[in-house]
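The complex appears here minus one protein chain, its other protein chains still in place.
In order of appearance the chains are A and B, and numbering begins at 1 in each one.
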Amino acid sequence: MIKVSKFIVLFLIFVDIILLGYILIGNSNISVLNPQGLIALKERNLIIIATLLSLAAVVPVFILTFLFAWKYRENNSKAKYDPDWDHDTKLELTWWAAPFVIILILAVITWKSTHELDPSKSINAGTKPITIQVVALQWKWLFIYPEQNIATVNFIQFPDRTPINFELTADAPMNSFWIPQLGGQMYAMAGMGTHLHLMADAPGEFAGSAAEISGRGFSGMKFVARTSSQADFDAWVQSVKESQNKLDLPEYNKLAAPSENNPVVFYASAEEGLYNKIIMKFIAPASPDASQGGPSGGNMHMQGTEH
Amino acid sequence: MMAFIFGKLTFAALPHQWYTLGATFSIAVGGLGIAVILTYFKRWKWLWKEWLTSTDPKKIGVMYIVVSSVMFFRGGIDAGMIWLQQALSAGGSHGFLTGSHFQQIFTAHGDIMVFFVTMGLLFGLINYVVPLQIGARDLAFPFLNTLGFWLYVAGAALINLFFVLGGDFAATGWLAQAPLSELQYSPGVGVDYWIWSLQVSGLGTLLGGINFLVTILKMRAPGMTLMKMPLFVWTSLCSMVLVISVFPILTVTMGLLFLDRFAGFHFFTTGFGGNAMLYTNLIWMWGHPEVYILILPAFGVYSEVVATFSQKRLAGYVSMVCATIAITLLALLVWLHHFFTMGAGADVNAFFGMMTMVIAIPTGAQVFNWLSTMYKGRIRFFTPMRWFLGFISTFTLGGMAGVMMAVPPIDFQVHNSLFLVAHFHTMVIGGALFGIFAGLTYWFPKVMGFRLNERLGRYAFWCWIVGFFTSFVPLYILGFMGATRRLDHYDVSTGWQPLFMVSAAGLVIIACGVSLQIVQVVVSIKQRKQNLDTTGDPWNGRTLEWSTVSPPPFYNFAIIPKVASRDAFWEMKQNKKSKQEKMQYEDIYMPKNTAMGIYVAGFVFLVGFALVWHIIWLAVAGLLGATICVIIRTFDEETEYVLPAAEVAKIEAGRNTNG
Partner (left out) sequence: MYCRPPKSRKLKPGEIQMDKHDNNDKTIFGFWVYLMTDLVMFAALFATFAVLRNNTFGGPQAGELFSLPFALSETLILLTSSFTCGLGILSARSGDKNKTILLFASTFVLGTAFLAMELSEFSHLISEGNGFQRSAFLSSFFTLVGTHGLHIAAGLVWMGILIVRILKRGLTDSVLRKLTLLSLFWHFLDIVWIFIFSIVYLIGVI
């Protein structure tokens, strides 16, 4: 009796999982499965393909497990008992070969898709791309638009159907920049520049988050990515240029100090070459003119001589 | 002057927060309680002579399991606090934990569960079972065995010490990624506690790895070639190969981090040329093989359990051995899949992704071999077999998630999300922990001499499996909803809270399962007289451990068996061979007890403690003490004693008349 109920329960669990599949595909709150951007769309399709391929192996395993557990239970006198049977070469070959084939297919897909969806690969969409430089700080995101010469904290806006080139670095412990509805994440690390290319399908507002722990306040390190039409974007850039704040070096040093749950801030202009300066201060000692008590670079120097 | 004597230690390090006070209180009460019981029953000398200074791997194995079980409760309480915080902390509410405290809890949870619970339980099982299964009396190096155990205990003491002195643990995640773990971003002693508790216990693990490897390769009974060993021995061997291959990397990485923090070196700092990605590579070169170290012995347990409870030979022995070796080698070639999102470039990412998926092939072959062991068997559904079926149900799904994440572009969308968290918990709980439970319930009669209550075991299993799915399926969904891991707070608008609450309910069910397991042990002890294992072979087993009495005599085998085939004991039973062909006993040399392991580990504990607090004189003293103890030990030429043949005969005869 107990054994019957066990099989029923396990079977129900299995069915639940299948049902979940339906729920997941439909629910719009499930960002990864409801992409709003080109990259995320391709990544979602990959998820579906990989799931189906794996199920080709997993489903037989489940069926066989329940079947054998049921049929060959001890008090089933009808089942044949063959205690010395322990080997069949044909079967062995089958269950080494079948997963091998599935993995081979998946491996080919992996090779192609990894190259196609390489985050540092630019997106060709006909429209001129926009560059946004991302600096992960403790515990907020600084965004610099080098071509427009504006900067923002915890908010970005860009036109839809336009490729965005993100260049990422950090002035903080490693972090990870992620807008799930638009595509996969990319790490932002001090002393290095990484690249991510995304593109949104249509106007909308998307949640962005920090996916790598970087200290006490990292859970508040959220940002908003808004896409709009080109005209709206230009208007927005104009409005940012009219704000009172300027992101010069002293202002940057203040910003880089640890703070949590920062509100959105707009800067009408940014220090020239700020992004590169932030990277370089970790690679070579700060030269007198650039540093001006540059935050961590200056601190680093003091840290090193402390001991 | 004070700084010289006490280093960085000040009165501020004494417990003054609610959780440090609570933990210190529990430790004190627990310790006092044990001391009172021991004094009341006058068992101090017994404890010292019979257990603490023992070199018997059976005793050491039991001690590993006891200490690991205690650490399991701490890790479990940590898990409960994580669940509760995440279920409550949405929108206006911020739960009951501060961000930094929450981060310390999940860091401790991960380290305790991996290093002190899973590794400890597995080392316990391997210590007890492997010598019996290969027909040996002991491990190759009995002193290293006790030293390794006590180093493990010293590490466990260090990871709990911060409650009493220091108040802060690392808040960096279980692997203390640089540069977050550097002094600049983690200025307290937390990361130093992390480093030294793991260095000390890691040293114990490495010694154990060398010990088990040499034992399996050099001390098998005559006739037991490698291809006649039980699968549990094979998987333990391969797991230990991984241990000796990669634990030195962990030692180096943590050592370099400590040099950065302690002496101003610049390996992983954010300036002066430090390279944090180097830390990531090194730590995962250790970290990925580590999870295979955890899973391989569990696979070995499943092989034993499936064969025994299907009353049939394990199918495809050669194939299983090849699969195990393949997994061992592949484990060393996939570490980059832990950081596809670091921008390594498509060629590198694709290579590691493909290598990662390849592991599914030998793993799948193993699953199919287990299933064909069940085919045309006569399956008895005792608790160990249930755990195996629970493993199949969970591990295959978790493995599916893993194969998915092995595709780098997919990983870009799920890395560091709760999808990842659900995946690895499925593997560790569904794979390793269920395997440990199967092993513990399978070998319990051998260790204790009586059987476990089956009904309670059944109920515990069901609670675990239902609780597991209730806890972790929501996490898979949350991952797809964009929920990242390690968040101490999130917005209500994300819609995540209901799923977190379902997950928390799952933990309650698991807690019921754990309670039932405790009750099971208590009840079984009370009912032991009715459930005595009189034959030594309660399951009609196939391997050599079942040929001894339960529990086995301290020398395991009065006469070392001669082995002619796989499933050596089964063959003996079929051929109706008597367990001793000739009653010709010989003198047996057994290792003496020794307290040196405790002393050396005690000094090493002091070194770790001193380095955390920068108390240089104490570190030097501890190092000297440990070295001198080791040197004294090497001068000791009389580490064995002889059990004369007549004495052996007497013990065996006494058992035969009683049994």
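Everything that follows uses one rule, which is that a residue touches a chain if its C-beta (ideal position, glycine included) is under 8 Å from a C-beta of that chain, and two chains touch if they have at least 3 such contacts.
Because the structure is a prediction, the values reported are computed rather than measured.
Asks: Tell me which of B:Phe102, B:Phe232 or B:Phe247 is the one touching the absent chain.
Replies: B:Phe247
Asks: Of the residues B:Gly91, B:Pro187, B:Gly273 or B:Pro498, which one touches the chain left out of the display?
Replies: If we include the chain that is not displayed, B:Gly273 is the one touching it.
Asks: Which candidate, B:Ala108, B:Ala140 or B:Ile392, sits in contact with the chain we can't see?
Replies: B:Ala140
Asks: Looking at the whole complex, which of B:Phe25, B:Trp46, B:Phe96 or B:Tyr589 touches the chain that is not displayed?
Replies: That would be B:Tyr589, which touches the missing chain.
Asks: What residues on chain B make contact with the chain left out of this view?
Replies: For chain B, the residues touching the absent chain are 140-141, 206, 210-211, 213-214, 217-219, 244-249, 251-253, 256, 259-260, 263-267, 269, 271-275, 278, 282, 285, 589, 627, 631, 634-635, 637-638, 640-644, 647.
Asks: Using the touch rule from the top, list residues of chain A that touch the missing partner.
Replies: Residues in contact with the chain left out: 283-285, 304-305, 307.
Note that only the chains that are shown with their structure count from here on.
Asks: Roughly how many whole angstrom separate the Cα centroids of chain A and chain B?
Replies: Each chain's C-alpha centroid was found; their separation is 32 Å.
Asks: Would you tell me which residues of chain B are touching chain A in their complex?
Replies: Contacts found on chain B: 99-100, 103, 171-173, 177-180, 183-185, 263-264, 266, 269-277, 310-317, 319, 339, 341-343, 345-347, 349-350, 353-354, 357-358, 360-361, 364-365, 367-369, 371-381, 386, 389, 392-393, 396-397, 399-400, 403-404, 406-417, 458, 462, 466, 469, 473, 477, 479-482, 484, 486-491, 494-495.
Asks: What residues on chain A touch chain B, complex-wise?
Replies: 2-3, 6, 9-10, 13-14, 16-17, 20, 23-24, 29-33, 40, 42-44, 46-47, 50-51, 54-55, 57-58, 61-62, 64-65, 68-69, 72-74, 79-88, 91-92, 95-96, 99-100, 103, 106-107, 109-111, 113-121, 138, 172-174, 176, 178, 180-181, 183-187, 189-192, 194-195, 207, 209-220, 222, 281-283, 296-297, 299-301, 303-304, 306-307
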